[in-house]
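With one protein chain withheld, the remaining protein chains of the complex are depicted in position.
Letters are used for the chains, namely A, B and C, taken in the order the chains are written, and counting of residues starts over at 1 for each.
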Amino acid sequence: MAEKTYLQAISDGLRQELRRDERVFVIGEDVGVYGGAFKVTLGFQEEFGPWRIIDSPLAETAIVGACTGAAMMGMRPVAEMQFADFISCAWDHLVTVAAKQRFRAGTPVPIVVRLPSGGGFSGGPFHSQNPESSFAHIPGLKCVCPATPEDAKGLLVAAIEDPNPVLFFEHKHLYRRIKGEVPDERYVTPIGKARTHREGEDISVITWGAMVYTADEAAKQLEEADDVSVEVIDLRTVMPWDKEAVLASVRKCSKVLVLHEDTRTGGFGGEIAATIGEEAFEDLDAPIKRVCAPDCPVPFSPILEKAYIPQVDDVVKGLRELAAY
Amino acid sequence: MAEKTYLQAISDGLRQELRRDERVFVIGEDVGVYGGAFKVTLGFQEEFGPWRIIDSPLAETAIVGACTGAAMMGMRPVAEMQFADFISCAWDHLVTVAAKQRFRAGTPVPIVVRLPSGGGFSGGPFHSQNPESSFAHIPGLKCVCPATPEDAKGLLVAAIEDPNPVLFFEHKHLYRRIKGEVPDERYVTPIGKARTHREGEDISVITWGAMVYTADEAAKQLEEADDVSVEVIDLRTVMPWDKEAVLASVRKCSKVLVLHEDTRTGGFGGEIAATIGEEAFEDLDAPIKRVCAPDCPVPFSPILEKAYIPQVDDVVKGLRELAAY
Amino acid sequence: TRAIEERGHILYKQGKIPGSFYTGRGNEGAAVGVASAMGPDDVGTPLHRDMGVHVTRGVEPWRILAQYMGREDGPTRGRDGNVHMADARLGMIAMVSHLPAMLPVAVGCALAFRIREEKRVAVGWFGEGSAARGDAHEAMNLAGVRQLPVVFVCGNNQWAYSTPTHLGYAVEHLADRAAAYGFEGVVVDGTDVLAVYREAKAAIEKAREGGGPTLLELKTLRMEGHAVHDDAFYVPKELFEEWAKRDPIERFRTWLRENAELTDEEEDGISGRVKKLLNDALAQADESPQPDPATLLDGVWATPEDLDTPHHK
Partner (left out) sequence: TRAIEERGHILYKQGKIPGSFYTGRGNEGAAVGVASAMGPDDVGTPLHRDMGVHVTRGVEPWRILAQYMGREDGPTRGRDGNVHMADARLGMIAMVSHLPAMLPVAVGCALAFRIREEKRVAVGWFGEGSAARGDAHEAMNLAGVRQLPVVFVCGNNQWAYSTPTHLGYAVEHLADRAAAYGFEGVVVDGTDVLAVYREAKAAIEKAREGGGPTLLELKTLRMEGHAVHDDAFYVPKELFEEWAKRDPIERFRTWLRENAELTDEEEDGISGRVKKLLNDALAQADESPQPDPATLLDGVWATPEDLDTPHHK
């Protein structure tokens, strides 16, 4: 047990898997000598060599497609996208080949694609996106979005073990900002199980990734200023998502706010709200509120980006409206 | 005014635009001599020549990307995908370049991409999909899904006139099965306005595309057998979608069923249900029910496909549950 | 010689299978020639003209017919149709419609072999039309940079649906593109099964020995429409007539008669056995049950047990 950053936890977890399972290898742009754009694989190539830490050409379909082929031959590939935004270049491969091969031909595709995602540092429209909603709609793909260092390691291990294609969304804004206790030994955090980040009675906030901390801040404010108790559910994984945990929290609080960093329309928050409305209709004392980014690309200007990414104040406002309903 | 098939209406509308506006051109695989996989552009190359009806190489990013460039230079390109399924190969271009160029650089991208979509004839996992939900989530892209021959022509004209990238989903199952009166002259059916396919009092069904007919069949059965009056709203366009019309129908009926052919989880039906739940909470007398395809690829076997695509019986069952609630 | 007779045997089958099976017509020699040159542990991603590959690898005809009928005993259990199938135990990977999306996958198989330093080879098929897509480029570029044990087989049948080659690419031979990726390209007469076998064997063994990728361009003519619905009106009749003279099966039969003392009796014997085999297959396929809708969702997610496949070893 030691305190680690979110980034360190991912790096250590990946190194541990590379050490214990020789079927695991890493491929991506600049992951070797350079150690990856965010230095997650720093020093890996020295330890594991150029054929297990593979610097690829600048070609995302080749990277992910090659992972699929290697996985079918018994390897456990871990691809790194330099930024999650560039996964759009491997969209066709993921939805057409990787997602459907098991269903069509009975052939599993155990690959992991690591995706440094999210905004908050003026990365602009192409270095800030959260594309998990687009993939969560495709049957056959899993989407993992850890919020804490402990989950980041445990879910990465689970993703590598999983016999399905797993998209592993690492929030760049958490990389070095978030620290936490992380067990040294290997452990698996199950995919599909939410965690209660904060217990509460009156309003339930359903969220994941960096927004877990935004929600927690807002919850604090409501507890102190308004004496309203807010529960924060960290989904941890968006596909599959832990419907039971969410419905339990909804039944307890009977008011719900769904929060995510991606844009609102067609975002996965709609799926969650629709499901709650369908299965917990009688338990709701207020309309389910969604707090999300507005429907536009991620702007570069700090002022505009602040207006784009849901802020603590936006969540507080939403919670107060729910409390008053 | 003459009776035409859905396919004929699209073909005639496109020919009319090619005749009146020399900026309009068509590009796609086998659209020239062959007239397109579904013969929508049959005879076009003779009339407009090989530089306005362009047989492209088998390369979807080149096709759609070239449309974007040509559009920026003042043309009005209409691309044809041989099947909607293959648009996955142009995903990156559409979401990265076409969708965001206006927001980022102020440069509009007036292109139309025609997408023969939908199942019902054992096309299997790659010739049957309805990918509109994936694109409707991307700010900057419009998604048009006509259900009638008249709308197919009027919305195609609107799509070509529109200064934004428009994905035009043509349902293959309607091509030759659906006939209707279509005005001979040019007319524009506005993007973003729903139509009431069938008036009703008790339950409102929100749908689009081929499912409009499935809903209508089910509505008939309920009216006859159960004496329940069902309203069928044909969205016509999924992005933008006509929230006002939907909410008005919801307020009238206070029970809602959202129906689409695409898979359920993360499908656009969730967005519609979530929005209704948020904005018409007090008007709802029952949970909003979604009837959609299950979360798997489109199966080939006729028996499996029948279990996959929502059938009249599935809708009837859902309506009866709502009526009984 | 038995080996050759077996190949002839298979070629006959190809010519005799009804309906959609005809989509490979003119390409049987190319498919069988390459497949016969592969080793038992080699893998491949054959496409919609390559039924001969599956047959050569040993997929039982009745299961192929069951596949076409969407039955439970087809390799995809009714989930997918026609040649969108493969038997993992035979080292084959099921194609998707999107072309040539399987090439990066074939390269990935080769990457696994290279990482584990196994002497195995991956074969990736594509058509001259789909050579225009980015996937072909990304796959060949990665294979060239890493000199992976993969052989790219371009079935150039001169048409992509209705699109002639001059509207698909602007180089004389697609094989010439290999130079742009740092490996060798070879043009082969795809109607000469023995020539195909020879060149494929050479390329595969070269890859096996660490010599890197090869791009084989097999020139044939698609002897029918793109699919059953297409009468290929856009293909000049003369072209069909010219290439009809080079029917791979006829060419091989002639060769067998001249060089392997194939006699009328043997031939009749073969045709007889094939006819019977296919009749039995049809009957057996017809007895295969329809898939059960209740199981529709079972196959979406893989389970740990699924990883116990030959593929994943």
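A few notes on this one:
Throughout what follows, a contact is a pair of C-beta atoms (placed from the backbone, for glycine too) under 8 Å apart; a residue touches a chain by one contact, two chains touch by 3 or more.
Owing to the predicted nature of the structure, the values given are computational and were not obtained by experimental measurement.
Put simply, the missing chain touches A, B, C once the whole complex is considered. Contact with the chain that does not appear here is found for just one residue of C:Val171, C:Ala227, C:Ala244 or C:Ala283, C:Val171.
The chain that is not drawn here is touched, among residues B:Ala66, B:Ile87, B:Ala194 or B:Leu259, by B:Ala66.
Considering the whole complex, the residue from C:Pro61, C:Gly144 or C:Gly299 that touches the absent chain is C:Gly144. Within the whole complex, the absent chain has one touching residue among C:His98, C:Arg133 or C:Arg251, and that is C:Arg133. From the options B:Gln101, B:Thr148 or B:Thr265, the residue with contact to the unseen chain in the full assembly is B:Gln101.
By the touch criterion stated above, the residues of chain C touching the omitted chain are 132-138, 141-142, 144-145, 147, 166-171, 176-177, 179-183.
Residues touching the missing chain, restricted to chain B, are 25, 51-52, 54, 56-57, 59, 61-62, 64-75, 77, 92-93, 96-97, 100-110, 139-140, 163-164 (touch as defined at the top).
Take chain A: the residues that touch the chain left off the picture are 29-30, 32-34, 37, 55-62, 82-83, 85-86, 88-89, 122, 124-127, 294-297, 299-304, 306-308.
Everything below uses one rule, namely that only the chains that are shown with their structure count from here on.
Look at where the CA atoms of chain B average out and do the same for chain C: the two points lie 36 Å apart.
Measuring from the averaged C-alpha position of chain A to that of chain B gives a distance of 31 Å. Multi-chain contact residues, meaning those touching two or more other chains, occur in chain B at positions 85, 88-89, 125-126, 295-297. Contacts with at least two other chains are made by residues 76, 79-80, 84, 96-98, 134, 299-300 of chain C.
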